[in-house]
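Every protein chain but one is kept in place in this view of the complex.
Chain nomenclature is as follows: A and B, assigned in order of appearance, with residue numbering initiated at 1 for each chain independently.
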Amino acid sequence: MMVPDDDRSSRQLSPEETRRRVDASLRRRYRRERLFRFYGLFSVCLGVVFLLLLFGTIIGNGYSAFRQSFIHLDIHFDADVIDPDGARDSDVLSVADYSLLVKAALRELIPEAASRAERRELNQLVSAGAIFSLRDTVMADPQILGQTKPLWLPLNSEVDLWLKAQASGKVGAEVSTRLSEQQLAWLERLQAGERIELRLNRAFFTSGDSREPELAGIWGATKGSFFMLLVTLLLSFPLGVAAAIYLEEFARRSWWVDVVEVNINNLAAVPSIVFGLLGLAVFINFFGLPRSAPLVGGLVLTLMTLPVVIIASRAAIKSVPPSVREAALGIGASPMQMVFHHVLPLAMPGMLTGAIIGMARALGESAPLLMIGMVAFIVDVPSGPMSPSTALPVQIYLWADSPERAFVERTSAAIMVLLAFLLVMNATAVWLRSRFERRW
Amino acid sequence: MRLPTLLLILVAIVLAAFFLGRQRALSLARPAGGIRSLHSLPKYYGYYAALGAVLPGIALLLMWAAFSESLITARVVQSLPEALRNQPDAELGLTLNDIRNLAAGQMFDESRRAEFAVAADLYNSLRESSRRILSGLVVALSFSGFALAWFQLRPQFRARNRVEGAVKVALILASLLAIATTIGILLSVSFEAVRFFRQVPLSEFLFGLNWSPQTAIRAGQVGSSGTFGAVPLFVGTLLISGIALLVAVPIGLMIAIYLSEYARPALRRIVKPVLEVLAGIPTVVYGYFAALTVAPMIRLAGQQLGLEVASEAALGAGLVMGIMIIPFVSSLSDDAINAVPQAMRDGSFALGATRSETIKRVVVPAALPGIVGGVLLAASRAIGETMIVVMAAGLSANLSFNPLQSVTTVTVQIVTLLVGDQEFDSPKTLAAFALGLMLFIVTLLLNIIALQVVRRYREQYE
Partner (left out) sequence: MLTMDKSEDVIVPPADAAPAAVLPVAAERIAPDTVGDVTARNAVICVRGGNVHYGDTHALINVSLDIGRNEVIALIGPSGCGKSTFLRCLNRMNDTIESARVSGDFRLDGQDMYAKGTDVVMLRARVGMVFQKPNPFPKSIYENVAYGARIHGLAANRAELDDIVYGSLERAGLVDEVKDRLDDPGTGLSGGQQQRLCIARTIAVNPEVILMDEPCSALDPIATARIEDLIDELSAKYAIAIVTHSMQQAARVSTRTAYFHLGRIMEVGPTDRIFTNPSHKLTEDYVTGRFG
């Protein structure tokens, strides 16, 4: 027998007792195991559900914005109304009161709207922007004066909402609307007469912002975003690559390089709004650059994406094996030639991938742009990086803030467009990576 | 001459300089026995000449861009009548704005047009002459720079080394830009913040319980009205970020655990990119989602339960912000969990621990520093997040910890104070910079600590 040299070890459990106790614990432990596993799966599902809910909401709200209600009117281009002098002077044509033509055409369709109040209600059905398409028609072809031409003109957004609700199968009281009984009756008559149709909403893709939802489009914001990204790409890519080359290939380890490195990592995590403050204080107040200009936006986004590009480029340079460098130096290339002729081309796909991901982040960014005045209400489509403009995400913010109900679907549609751009950019990055990725 | 024309001319000069420089190298080489007698390839002589042409011009251009506007403005201010010139700074800024607008032909307020016409004309003429002088100087400098480079060219001239030296300097400058950005943020934001603190004492800002900047109206009463106690903003920020972390940390951590410890590779391959999509969605979309879908849902649920829910309750913004940072937490936790050596798990399994016991008692404690670092980064993200709170949180600065109440945050206030018409130098505008400075310092500290923790942790298992 083993002599117990200490009363502690004498109290050791027998194997049978150990087995009994383990056995007793098993049920409880397996229940916990299942529960824990369930929590994990539940969390994963929750994440996926959030994503689906988000996309569901956006698409469910937004898909209808790609179509818009139009009314088919026989417009008589009455020369007496548009151009009483008959001079066809473009100054006169551009300021003429085209709403009279619309009113006349409507009166013809619904003659029984006689009183002043009734006629006003009737005229309200057609978008205030219809006159612009009439004006453009006349300006493009003054010969049309005196003729009658059937045209599809946009309806007011309130009408548009009601018609879309009808089209989706909702009836009567289910649809809340600000339209009067009388207006609804007219609309039903026009529908019966096949005067009203849901058609592709071209204005949404071709025009700038507008106070009238049915005229508002994303082209202005898209172009603003484009100019901004152009500036960002042209600046942040070369600068980021240059910084990465220096840090990876030329800088000797020292406290100073450590400072630069820590600083770059920190900068990548600084809130974007702080970059907006920097842009406001430096670019606008100090250098006096114009507010709301894509150039300034691009500069701010450059500073913001620079760390991302530098980090990605460094990773790409690091992945080029030292043997390539040794081979180049071995045949007498200078370090600079080695980098620019050999390392850089091999690292390029990785750098481009990083740049695209940085650009995608910049495209979705809005907070710093609010600081530098890109939230202004701008109708004109910008013509260059110096003209005032807004950006796609800021446009979404502006529309999301508008009280008109019709902007809800347009906001969602604009988000769909923005997400589509981001998807394309990220897919390109993934494709680039898989296409050119080399394993050494 | 306008800027684009000037740039075009510069490009032409540079191209010409390159070809001339190369040509010169070739012609120098011919009598001396061909290209082999040159120190560097002929193109490097071209590069050198081109650099000589472009660098002085660009330097001048940048200097000019930095200082000409303020010099011109100073001259214009001098020309103003006594009464206008001696206005307080804020008023003077407005006047100058008007003058600039008028000069650009964007002034529609007829009554003030006459008053500023002289100044605007002066402004325009000064700008015109500044532009002319600049163009002349730049072209002259480019030519002389080129000439200087040209006369240096000899067969034994070390052109490549010189050019590479210049490239290296450019690379160094590019890498310094990140530092310059940090310094720029610190200087510009704190410069304005210091001006704010001259009008509003720091102690009031940090410890005051009342925030109502909107009453601080135009000059004359500056500083005498408007209260700038930022505590309600700090509390609001903490409340919303706290809710966000309460949502994101458990869910994100459990996702990371499930994907790295339980899920089969096939599931992981699908779910991971799907969750990364969540990280790629712009914050403005989350803000819209919060305002359009989540806030009404919460209000409805509150009504069912008989609770008083504000229409811009902190809960809604916090919840959606939490969803936004889930992928952030989960990917950083995933890194941390994967860094725990398999031997650690084996040790636990070999003792008869179940998988969840191993995770809870060994893997997570071992990965804790990495996870904590990730959570700190997520917190810094939540504190600095702007669009979601701008769109879904309130504007009124309630000092409240109730998630069903409407609170406001630091970022919301920065945006509200700076968007729209702003008078410079009013404490209202400057307050935004003071808040920005606070935000920058707090997030910077969080980031430095978090990155340090994560780095230490990685080294531990490498």
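We take it that contacts are C-beta pairs under 8 Å (C-beta built on N, C-alpha and C of every residue); 3 or more make two chains touch, one makes a residue touch a chain.
All figures in this text were calculated on a predicted structure; none of them were measured in a lab.
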| item | value |
| --- | --- |
| Contacts of the hidden chain among displayed chains | A, B |
| Given B:Ser40, B:Ser142 or B:Thr354, the one touching the chain that is not displayed | B:Thr354 |
| Touching residues on subunit B - with respect to the absent chain | 264-265, 341, 343-354, 357, 361-362, 365-366 |
| Hidden partner interface residues of subunit A, rising order | 1-2, 6, 8-9, 11-13, 15, 18-19, 21-26, 29 |
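Methods note: only the chains that are shown with their structure count from here on.
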| item | value |
| --- | --- |
| Inter-chain centre distance, subunit A versus subunit B - centres from mean C-alpha coordinates, in Å | 19 |
| Complex interface listing, subunit B residues touching subunit A | 65-66, 69-70, 160, 164, 167-168, 170-172, 174-179, 181-182, 184-185, 188-189, 191-192, 250-252, 254-255, 257-259, 261-263, 271, 274-275, 277-278, 280-289, 291-293, 323, 326-327, 330, 352, 354-357, 359-360, 377, 380-381, 383-387, 390-391, 411, 414-415, 418-419, 424, 432-433, 436, 439-440, 443-444, 447-448, 450-451 |
| Subunit A residues within the subunit B interface of the complex | 22, 29-30, 32-33, 36-37, 39-44, 46-48, 50-51, 53-54, 57-58, 61, 238-240, 242-243, 245-247, 250-251, 259-260, 262-267, 269-275, 277-278, 280-282, 285-288, 303, 306-307, 310, 334, 336, 360, 363-367, 370-371, 375, 393-394, 396-397, 400-401, 408, 411-412, 415, 418-419, 422, 426 |
